[in-house]
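Here's a structure for you.
All protein chains but one are shown in place.
Now for chain A:
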Amino acid sequence: MCGIVGLHLRDPALYPRLGELLTGMLCEMSERGADSAGVAVYGDPVWSPPGHATVTVIGAVPDLPDVTVISLGETHVVHAPVPVDALVAAIRAQLPDALIAGFGEELTVLKGVGHPRELAATFGLAKAQGWQGVGHTRMATESAVTPEGAHPYAVGPDQCLVHNGSFANHATIRRHLTARGVVFDSENDTEVGARYVASALADGRDIESALKSLCAEFDGFYTLLVSNRDSFAVVRDAIACKPAVIAETDAWVAMASEYRALVGLPGIEQARIYEPEPERIYAWTR
């Protein structure tokens, strides 16, 4: 099954409440997936301070020189005032076997195995701030229940993808990407989608064009929420049996698998609420 939530804030007055709102949304979707969960937060001043690169590492992290490490259970947020590429390279050199769950200038990814409510508490998610957040509750179908199998998949700088559904031809597309030199962290089908989008963006394409190609090449069932340093996009497959609801006000755009996850948002009573149509790309920019 799986649950997806996302919140793109338009009103800066709400930035201090991002974590609180995202926590409520995520926990309401616990029944759609209780084996793992994850979130992506854009612009938190503690996890991703301005001028710093942030990398999330899952697993043990020894003392690293010249960086700040914030440990949230098994998930460690590492930031330093260096370029993103440099921090990723330094961590890969020091910890060649570690899982890097996300990296960027504004993005912090936190994910793991366990109940969404317990993970949110471990992460201290309710206190987070920022301008955009994404969450996922997982009910595993296509790969094992491991931190590597948890969403979000954040495989490009400041990029993040969450998925409800299952890709049918992911092994074929994985082979194509591998032949192009793309390296995978897991056996998960969603990671193939995330690497595909990251690869298109790295080629200079925009998110709408990347998602149109994804619709053409990927078989299977999907509702996807794809975020980037300046954007927030939703797309569903042609059959559209995986649910999705979008709500918009002047203060925010929100997306969730089910309406009940949106009930706690301020001004929901006045929101424009609709279901995204199949294979239509809905995108908002900052």
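As a working rule, contacts are C-beta pairs under 8 Å (C-beta built on N, C-alpha and C of every residue); 3 or more make two chains touch, one makes a residue touch a chain; residues count from 1.
As a working rule, contacts and distances are computed from a predicted model.
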Name under which UniProt lists the unshown chain, selected from "Tol-Pal system protein TolB", "ABC transporter domain-containing protein", "Protein glxC" or "Cytochrome c peroxidase": "Protein glxC"
Contact footprint on chain A, counting only the chain that is left out: 239-241, 243, 245, 258-263, 273-275, 277-278
